[in-house]
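Shown here: the complex without one of its protein chains, the others still in place.
Take a look at subunit A:
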Amino acid sequence: MVLSQFRFVEVGRVAYISYGPDAGKLAVIVDVIDQNRALVDGPCSGVSRKQMNFKALELTSIVMKIPRGLRPGNLRKAWEKQEVQKKWDSTTWAQKIANKKKRAQLTDFDRFKLMKAKQARNRLINVEFGKLRKTVKRPAPRLRKKKSVKK
């Protein structure tokens, strides 16, 4: 994998916190402490400014344009101005998380509705598939040439 394909830890990189008390929240890397830790802040997502190990951070594709060590008040302004929440919500990652959450909160009736919806969709797909299958010309069965044993 080429270096340019990685997401970089840099000032302004928005990260998703994967575990710990703030799991599931977004935060910005405000400064890098050392090889393992960053100073992280998420004023609009309820993460107070703190140090976090990179192991708990999953880097997103969003990078904010902020100076190093930006104060929380100004960081909040920059977050809202650069529409970080909107950018995050439009990513597939965020949508997958939202879907998972929705699925976990389904009631039995919702699951029934889901089952019926899936059934209806699959029926439509199968009907089309059947039509396609009929139109394909069946190739003539190939005669197998038996290898003659040379005496």
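To be clear about the criterion, contacts are C-beta pairs under 8 Å (C-beta built on N, C-alpha and C of every residue); 3 or more make two chains touch, one makes a residue touch a chain; residues count from 1.
Please note the rule applied: contacts and distances are computed from a predicted model.
Here one chain is missing from view; checked against "Acyl carrier protein", "Translation initiation factor eIF2B subunit delta", "Exosome complex component RRP46" or "60S ribosomal protein L18a", UniProt names that protein "60S ribosomal protein L18a".
Listed by residue number, the positions of subunit A touching the unshown chain are 1, 3, 5-11, 31-34, 39, 49-51, 54-55, 58-59, 68-69.
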